[in-house]
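The complex is shown incomplete by one protein chain, all other protein chains being positioned as in the whole.
The block that comes next holds subunit A.
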Amino acid sequence: MEDVIARMQDEKNGIPIRTVKSFLSKIPSVFSGSDIVQWMLKNLCIEDQVEALHLGTLMAAHGYFFPISDHVLTLKDDGTFYRFQTPYFWPSNCWEPENTDYGEFLCEICYLYLTETSLYEHVFNEILQMAGDQLDHGVLAVYLCKRTMQNKARLELADYEAESLARLQRAFARKWEFIFMQAEAQAKVDKKRDKIERKILDSQERAFWDVHRPVSVYGLQNDIRSHSPTHTPAAEAKQPTEEELQEQIKFRQAQLDRHRLKMSKVAESLLSYTEQYSDYDPFLSTPDPSNPWISDDTTFWEMEASKEPGQTRVRRWGFRIDEVLKDPVGREQFLKFLESEFSSENLRFWLAVQELKKRPIREVPTRVQEIWEEFLAPGAPSAINVDSKSYDKTTQNIKDPGRYAFEDAQEHIYKLMKSDSYSRFIRSSAYQELLQAKKKVKCFKQFLT
């Protein structure tokens, strides 16, 4: 790629670079996106504009040239202005920003910032981040930020931030002095540099950070990173130790042993789930009576909040046990039904354990004891039937009671409810009546109007 770049920069046959007069100032050393595309079509074995744009965008992603006005590293076939990156920042120089010779690098940066050039917000973020990772060198950068902050009213530092920076500066006082002296010396030398040259250097440096930024999420636009040679995927870590390998083997063995459901079954279950719920998905079906966001009528929400469940709501309880347990009115009805059959202890236990998990930690031990006494202890008033394995485990757990003391027992009871109590509830006349009730009323209302 760098051969092509060298050809592009050739004085005679390369891309024409010029200084453009803009409204208030001159823009030095630029060429347009179209210039690049035209040059590529003429000088390279490229068939069409699409290919040229693709190649150009890859070059931009690597940082060989960049648009001067924004941070989006792509090539556009129009009048957008681009500039070449200085070879110092080329990827082939194996430039690792995490280089240990950081102090030197930062001194180079500081001459850019101790002058009047603007400190781009995103670079400030980088530097703050660096201050976290490499306190030694980052400290300088942080100090520099503070210096420039004093000149830049628009970059308002919160009191909290300014305080931290000041604290860091004081903590590393001696080191600051030395580095700062170096920085000032360099700054003096280069203040003499041509203003235009500084402008170019500044934009090149900024573009370098656009390619190599450490934090990809905060404040920065994205580009095609995966092809960059300097982007080392985090997965290529150091060689694992013996202990780590043993762990890995154990983990992988467990993974291998897990039961895998056939894709066809999974696909079928996904399809049937989405079909079952499509009536309830407001993006797919119109809610009844209306979507409050569209009609400005909040009846739907009022109905959901009421203790009298509508037919659609009741129908949903029949889909799966979780729907009943999720809906407060559903739980109430389910409990009522089970109580009528004198078999409510399972549900009451399940509900008690759910509630336990939300309790403040100081209340947990007492509550665990209460639940044990009520449902599991020998002679418990609401004795539940749990398999012996879970029972033994629970007996152990309550000796050191935590929020998850009843986890095994709860899981067992949940499965029991799902296959037994829940199916009885759905088949019960109580449930069926609720299912029909609203329908009847609706028909009657329609009859009246």
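Keep this in mind: a contact is a pair of C-beta atoms (placed from the backbone, for glycine too) under 8 Å apart; a residue touches a chain by one contact, two chains touch by 3 or more; residues count from 1.
The rule is simple: contacts and distances are computed from a predicted model.
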Complex member absent from the view - protein name from UniProt, among "Translation initiation factor eIF2B subunit gamma", "Guanine nucleotide-binding protein G(I)/G(S)/G(T) subunit beta-3", "Integrator complex subunit 11" or "Signal recognition particle 14 kDa protein": "Guanine nucleotide-binding protein G(I)/G(S)/G(T) subunit beta-3"
Chain not shown: contacting residue from A:A6, A:L245 or A:A430: A:L245
Candidates A:P28, A:P287 or A:G330 - the one touching the absent chain: A:P287
Residues in subunit A touching the chain absent from view: 125, 128-129, 132, 158, 160-161, 215-219, 221-222, 224-226, 233-235, 237, 242, 245-246, 248-249, 251-253, 255-256, 258, 260-271, 273-274, 276-278, 280-284, 287, 291-294, 298, 300-301, 304, 322, 357-362, 404, 407
